[in-house]
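Mind looking over this structure? Questions follow.
One protein chain is absent from this view; the other protein chains keep their places.
What follows is subunit A.
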Amino acid sequence: METKQGAICTLTWTEDITLNNVESFRQALETLLNEQADYLVVNMEKVNYINSAGLGAIADSVMTARACQKELVIAGVKGSLAEIFHIVKFSSFIKLFATEKEALDYFVGE
C-alpha cells in the first residue's frame, strides 16, 4: 500500500482483497479518509479479486467520504475487477476509472 499526499490523495492497493487482508484494506481506507485532501483515489490496478467484505469496506468509505464533503473514486478498474464491480452495480454510486490518470483528470476537471 502506498499513499500519495496533495490536494488529491491516492491510496494504491496492490494485492487481491481476501479474508486474509480485508481488515488491513479497511484500515488503509480509514487512513485515506482521514487525510486532509477532499479528493480521494483508490488505485486498484493490481487487484484482480475483491471479496464481499472488501466491497462492503469500499461502500462504507464512499458514504463516509460524502458525509465529510469529500469524494472517493476507484481507479485501475479493469479486467476481472471491472466485471465484479459491474455485477454489484458499484457504478450506481461511485465513479470507476480504468486508470489513475483518468481519475486525476476527473478531479482537476479535464
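Keep this in mind: a residue touches a chain if its C-beta (ideal position, glycine included) is under 8 Å from a C-beta of that chain, and two chains touch if they have at least 3 such contacts; residues count from 1.
Throughout what follows, contacts and distances are computed from a predicted model.
Only one chain is not pictured, and the protein name UniProt records for it, out of "Carboxyltransferase domain-containing protein", "Spermidine/putrescine transport system permease protein PotB", "PAC domain-containing protein" or "Acyl-CoA dehydrogenase", is "PAC domain-containing protein".
Think of the hidden chain as still there; on subunit A it touches residues 52-53, 55-56, 59-60, 63-64, 67, 79-80, 83-84, 87-90, 92-93.
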